[in-house]
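Only one protein chain is missing; all other protein chains are in place.
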Amino acid sequence: MKTYDIYVAGSFLKTSEIIKVYNPHSGDLIAETFLAGKDELDKSISKALEVQGEMANLPSYKRYGILMEIAAGIIEDRDRLAHILAIESGKPLRYALGEIDRATQTFIVAAEECKRLPGEAISIDWTPAGDGKEGIVKYFPIGLIAGIAPFNFPLNLAVHKIAPAIASGNMIILKPARSTPLSVLELAKIIDKTQLPKGAVSILPMDREAGNQLVTDYRIKMLSFTGSPQVGWKMKRDAGRKKVLLELGGNAGVVVSDSANIELAVAKTIVGGYAFSGQVCIHVQRIFVHEKIFDAFADKFIEKLRQMKVGEPDSIDTDISSLIDEDNAKRVEDWVNEAVADGAKILFGGKRNKNYFEPTLITNTKQEMKVCALEVFGPVVTIEKFSDFSKAVHLINDSEYGLQAGIFTDKLSEMNYAFNNLEVGGVIINDVPTFRVDHMPYGGVKNSGLGREGVKYSIQEMMEPRLLVKNKY
Amino acid sequence: MKTYDIYVAGSFLKTSEIIKVYNPHSGDLIAETFLAGKDELDKSISKALEVQGEMANLPSYKRYGILMEIAAGIIEDRDRLAHILAIESGKPLRYALGEIDRATQTFIVAAEECKRLPGEAISIDWTPAGDGKEGIVKYFPIGLIAGIAPFNFPLNLAVHKIAPAIASGNMIILKPARSTPLSVLELAKIIDKTQLPKGAVSILPMDREAGNQLVTDYRIKMLSFTGSPQVGWKMKRDAGRKKVLLELGGNAGVVVSDSANIELAVAKTIVGGYAFSGQVCIHVQRIFVHEKIFDAFADKFIEKLRQMKVGEPDSIDTDISSLIDEDNAKRVEDWVNEAVADGAKILFGGKRNKNYFEPTLITNTKQEMKVCALEVFGPVVTIEKFSDFSKAVHLINDSEYGLQAGIFTDKLSEMNYAFNNLEVGGVIINDVPTFRVDHMPYGGVKNSGLGREGVKYSIQEMMEPRLLVKNKY
Amino acid sequence: MKTYDIYVAGSFLKTSEIIKVYNPHSGDLIAETFLAGKDELDKSISKALEVQGEMANLPSYKRYGILMEIAAGIIEDRDRLAHILAIESGKPLRYALGEIDRATQTFIVAAEECKRLPGEAISIDWTPAGDGKEGIVKYFPIGLIAGIAPFNFPLNLAVHKIAPAIASGNMIILKPARSTPLSVLELAKIIDKTQLPKGAVSILPMDREAGNQLVTDYRIKMLSFTGSPQVGWKMKRDAGRKKVLLELGGNAGVVVSDSANIELAVAKTIVGGYAFSGQVCIHVQRIFVHEKIFDAFADKFIEKLRQMKVGEPDSIDTDISSLIDEDNAKRVEDWVNEAVADGAKILFGGKRNKNYFEPTLITNTKQEMKVCALEVFGPVVTIEKFSDFSKAVHLINDSEYGLQAGIFTDKLSEMNYAFNNLEVGGVIINDVPTFRVDHMPYGGVKNSGLGREGVKYSIQEMMEPRLLVKNKY
Partner (left out) sequence: MKTYDIYVAGSFLKTSEIIKVYNPHSGDLIAETFLAGKDELDKSISKALEVQGEMANLPSYKRYGILMEIAAGIIEDRDRLAHILAIESGKPLRYALGEIDRATQTFIVAAEECKRLPGEAISIDWTPAGDGKEGIVKYFPIGLIAGIAPFNFPLNLAVHKIAPAIASGNMIILKPARSTPLSVLELAKIIDKTQLPKGAVSILPMDREAGNQLVTDYRIKMLSFTGSPQVGWKMKRDAGRKKVLLELGGNAGVVVSDSANIELAVAKTIVGGYAFSGQVCIHVQRIFVHEKIFDAFADKFIEKLRQMKVGEPDSIDTDISSLIDEDNAKRVEDWVNEAVADGAKILFGGKRNKNYFEPTLITNTKQEMKVCALEVFGPVVTIEKFSDFSKAVHLINDSEYGLQAGIFTDKLSEMNYAFNNLEVGGVIINDVPTFRVDHMPYGGVKNSGLGREGVKYSIQEMMEPRLLVKNKY
């Protein structure tokens, strides 16, 4: 069994508090690593502040070199890293490989963006008060950042904080999820081999107290959190003067218009609904299909469901594996049962076996059922019919969440209606809300978050504008 | 009868060569003005160069003040100016009023844009060679500009050269069409009352020789021409080192898909086809209608044609009046007759009476007929049916011209196909190619021109980028 | 004596709680107005939400028309409004007129910017996952905004919240300072005459409870506060999921290099130091002068101080008048006395008379004295010498605040050093930190705030990005 040292202020070390990491599907113990406490955190903070000036002044060719070297390091070790990611998270290998590739891409985009930090030359002489003057707006690094990453994309969602932090000349302390610290600790080893100033990045699984300090410590200038709404909004409250970026959950919806390509819509929603057992912030949770094509859609959808292969995460043939833990599997089971008790009908699946929950399709739901209203974070999809497109859009809006939505249509007027009216961060036409490429702006409104990630957008959040007004002549 | 002095180097004066200006519909002599010769041109050039430094350094609040004052001056005198514009050009009063309002708007947009000249702060340190350096790109006025404007929008197309020239800190010598110099000479009076340095704008109707000098004189740094392709492309050849911007003609096409709103498509194409008797660069010349709706469309279209009112330009009820001169009316007549001789069928109109040509609709045309292939610049529209959307798009492309195109559709896929494949400067969805608002980028490809107008875009063409590389630290 | 109704949900009305407004210099009662309570606030919120759809879809030409009409309304009534502003705040008339002009300009800029809301077309196909797709990012209004404005620029700092709110299609409830509600209630009358949907703007002086509700009410999506750091940061904590923008205080510093133009530096710092008795967030509080020119600078500075005229605010000759209230005048007196007791030396002024405090210049200070370390918000300036430019920069940074800084220099290397190292929102070369034009990005770092105002920048803060991903072909 392997042991992973944690990455504290530029050094790999052990602490007295051991974390055991298990394969959620097989239940096997796969590795041990360590919790950072107050000491490790303080050391990481101090060291980060020591290299602040160096980071801020690192020329872009050096930042670029470091980020591209990390990208090369990941891709070189693609298969091994995907295996680790798969078994620590229960993510089927096909998706784990995809995540490795996306993490590589996230670093490449960050490398490119660090050469393109925003900057504006503006005129100042719009009134006599500004006569003879001109302005330049440049963006400076905000300072030390705390990043908190979730278990569902253990590598790439951490990278979405680390890569832009480096690109923008900042330092970051990254707390991975306790259940999935391994792939990001592998990343630490790759980072450590580069010329990045030691201490600019620390990777610390943390106990609760140290975690709280991340939120409250005044030396940290920004908190970037991906996780649950309850935790996220509380952190916003406690963060003091910090800038806070929150990427929280959702119960993403899809509308399938009668002008849609049904084959495409089925193929996409199957993947969006069940990939990694729906443990994805933008997993397809609610599908609304036009009544004219509802039956055709549902039949094809169920046919595809029948073909899904259950299995070990670390197999390339596996479509679906276990949830992250039994608590979550039970919670999903309870919600489904509750829905059924209240009149919903299971079209497919619905059963649990330890950590595993079958891919499930439900209809006859009500908007206020948990499987509709809350974030299910499991392989459960609801499907309902509609007759009026605008009503389907408002059913999607009738939710506390607003991350992304998918619309299958070939009508310009429906595309416009959806884009203007959906209260979400992203509207995906002819694809699922689960669609994300790493350079696009990504984030939610309402209960789903605050601010945007997506390399360039994260970089902007991690920098402070500073205006220079100077003589023009 | 009124006499208009020309505006030479900041002074209003007469020359020995008189131009007589007639109402093209009634044939009445309405005013006299004068031709500038070499002397007036040289004087205008010298004076313009004298104020070059002053213009370049005019703070934006002064430029803004001057441009807004001109806009206010035009709108204050709206009715009188529209009357003059109507009778010098034969443009029905409703459209003449519209042109006055647009000229006002063009100045307002220029006033706003002069405060927003482009400027960029860029990083230079992408390689070790640029270490410690940073860059700023600013835009500087190009110098003296020659503007040549056509008769069909005697005011607003001149304003599209004058307003951005002032906004960008340049000087301009504007040559109006010989047949329609009055409204722009009225504008000269408004300009002259402002604080604009005298000589920054000259308005000179010209004889041929002076016109040629505009093209070849090395002291002029840019030529901005709106007019016919033959003249325009020859000017490009003779312009020496000058920058050349050409806004030339077209034979704009419209496609009406079976998903379109027919009422809307008819209402819009009637205006686009016959406003100002089609003497508009982006007049609707060719309509392609899906076969499923062709008859319904054609019937409604002809019904509307029946309701058009012929009359004096200077009446608010007039829909259509005479062409600019009899030569043009005869040319249009010839083209129509030629088409009919080759198999085309007149669905409506087709007759000439002196300068007047009836609003005309033709079908059964061939792509190589003059009414299809050349710029008709008259009230003639062709209508044909299609069964496949992509073929209709390629029929529009099968032309020497490429200015704008209109597509009536509610299909996203058709919008995408049209936008990706139409070889034009602008694709207008659910409206006619004739659609133009004054701040949008406007201009053609292929035989239709070079460069873009539309205030912000003209301003960009009228400025030279200059890079400053400086120490970062 | 005049009575001012408050502007609740589109109606002017009285409440049972009267506020009396006094001239701070003469102590005369000048007007009465009213406090809004929970009822008025709830009514304002409900009505605002009713017009949300209408506001969001107001085309830009209508927004522009409304905003320009308000600007015209202010400028038309310039003298009367300046008088009201002067006597409610104690601001000398010359500066009150300046504020009226700036408020006009803020509306004009907002009118222009509402036509230029940001929007981006981005490519999505950076990896095979995005093949065939493209993206558009548009910005949508955030929803109902709460604006809280201070007494020191009673009109323009309220306008900096109202104008961008209208421009971005949002609704706003604005709470003016209790001591200075009159000029913004005059503005309400001007706004009410336009076509702005009733209820989009409410102007409510408030009691404490209603004020708290502004911060906590979940229907309000953004809080934009200008005022003291203590209050501001507490509001951030209590604001729930709201976006929070804070414009707080500062103790702005100036560095005068030995390469500076001394005459210019003195003339500018006198105005920056004592205009409106230093009751300005970016008032010049600390001056650091190179030792070579210290004596020459100080002599000229004191000479100018001798020439300042004390008087009634509503007189065009007055340079300086009373502070907003006696509490503040006493606080300033205490801080000065405390500094003197600790070794500081008064070079000029230092005495209080009721609400009035003399323009005061102090030297021999220590960084930790209140007159240096805290925001003095009074006519007190400290002056110290330095020998090394970089040390002067770090003295400015040695503060909890970071709003703007002024640097007088003709050395490129000093400009670069200052811009790279000053921890502030704006660095003003050869002018005072007090420099602000209304379209420039404005705001602080550290204790001085969060986010940026300056019309375009406020608008950006008041909008949510929304991504559309669509088929490219």
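First chain written, first letter: the chains are A, B and C, and each begins at residue 1.
In this text, contacts are C-beta pairs under 8 Å (C-beta built on N, C-alpha and C of every residue); 3 or more make two chains touch, one makes a residue touch a chain.
It should be emphasised that the depicted structure is a prediction, and the values quoted were computed from it without experimental measurement.
Colleague: Of the residues C:75, C:122 or C:373, which one touches the chain left out of the display?
Modeller: In the full complex, the listed residue that touches the missing chain is C:122.
Colleague: From the list C:136, C:340 or C:395, pick the residue that touches the absent chain.
Modeller: C:136
Colleague: For the chain not shown, which residue from B:6, B:36 or B:124 touches it across the whole complex?
Modeller: Counting the whole complex, the residue in contact with the absent chain is B:124.
Colleague: Which of B:37, B:65 or B:135 touches the chain that is not shown?
Modeller: B:135
Colleague: In the full complex, which residues of chain A touch the absent chain?
Modeller: With respect to the unshown chain, the touching residues of chain A are 112, 115-116, 412-413, 416-417, 420, 439, 470-473.
Colleague: For chain B, enumerate the residues touching the unshown chain of the complex.
Modeller: 101-102, 105, 109, 122, 124, 126-127, 129-130, 133, 135, 137-138, 233, 236-238, 240-241, 243, 415, 419, 422, 424-431, 435, 437-442, 445-447, 450, 452, 464-471
Colleague: Applying the definition given at the start, please give the residues of chain C touching the unseen chain.
Modeller: With respect to the unshown chain, the touching residues of chain C are 57, 59-61, 64, 115-117, 119-123, 125-128, 130-132, 136-138, 259, 409-413, 415, 429, 473.
Here is the rule we use: only the chains that are shown with their structure count from here on.
Colleague: Using mean Cα positions as chain centres, tell me which chain lies farthest from chain B.
Modeller: Between chain B and every other chain, the largest centroid distance is to A.
Colleague: Mind checking the centre-to-centre distance between chain A and chain C? Centres are C-alpha means, answer in whole Å.
Modeller: The answer is 37 Å.
Colleague: Where the centres are mean C-alpha positions, what is the separation of chain B from chain C, in Å?
Modeller: About 45 Å, centre to centre.
Colleague: Please set out, as single numbers or ranges, the residues of chain C touching at least two other chains.
Modeller: Each of 439, 470-471 in chain C touches at least two other chains.
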